[in-house]
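Below is the structure I would like to discuss, written out as structure tokens.
For this view, one protein chain was removed and the others were kept in their places.
Showing chain A:
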Amino acid sequence: MWIYEKKLQYPVRIDKCDLRMARYLFTQYGGPDGELSAAIRYLNQRYTIPTNEAKALLTDIGTEELAHVEMIATMIYQLTKDATVEQLEAANMGSFYAIRDGALFPADANGVPWTAAYIQAHADPITDLHEDMAAEQKARAVYEHLLNLTDDPGMKDALSFLREREVVHFQRFGEALRIVQEYQQQKKIY
């Protein structure tokens, strides 16, 4: 069960209309290392993970990732909502407009639609937690690329927050991995 909370996790300040940046942000909406991939990856891996620590973490981080999907979508929406067709065309988003006007769609910055092929699940907890740790690092790297592409203070603030969350999640998944390894060694003694 999930309960919706009618607020963003972190305030998103959009100071100027920046369509170029809106397009780049799509990669964290529906791209391979984006927030949607993260949420589905963790929430889907929960069912076969053995320890309660990892069950809790996949549930809680998966839920936080849904809040990040909402933040990224909000940023894209606010950056694009007042744009004219001419502005969209000039920002290389004419093809986005042609298909769906201003609607959001989970796709990467090139318009490639989100696919479940971006995530993995193997039931092996060592494998799955390594996948999760790698995913957090990949997302951190992408946020650093995005930070390099903008000098807008509001944008930088929100992206820095999201980047920092990847670092914390990586840390927690590392701890969950250690606990799983201890659990597996314990079982051998029995």
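Note that in this section a contact is a pair of C-beta atoms (placed from the backbone, for glycine too) under 8 Å apart; a residue touches a chain by one contact, two chains touch by 3 or more; residues count from 1.
One rule holds in what follows: contacts and distances are computed from a predicted model.
Matching "Spore coat protein JB", "MaoC/PaaZ C-terminal domain-containing protein", "Regulator of SigK" or "Zinc ABC transporter permease" against the UniProt entry of the left-out chain gives the name "Spore coat protein JB". Within the complete assembly, A:Glu64 is the residue of A:Glu64, A:Asp124 or A:Glu144 that touches the hidden chain. Remark: the omitted chain is touched by one listed residue; of A:Pro11, A:Gly94 or A:Pro153 this is A:Pro11. Considering the full assembly, A:Arg172 is the residue among A:Arg23, A:Arg41, A:Arg140 or A:Arg172 that touches the omitted chain. Residues touching the missing chain, restricted to chain A, are 3-13, 53, 56-57, 60-61, 64, 70, 73-74, 77-78, 168-169, 172, 175-176, 179 (touch as defined at the top).
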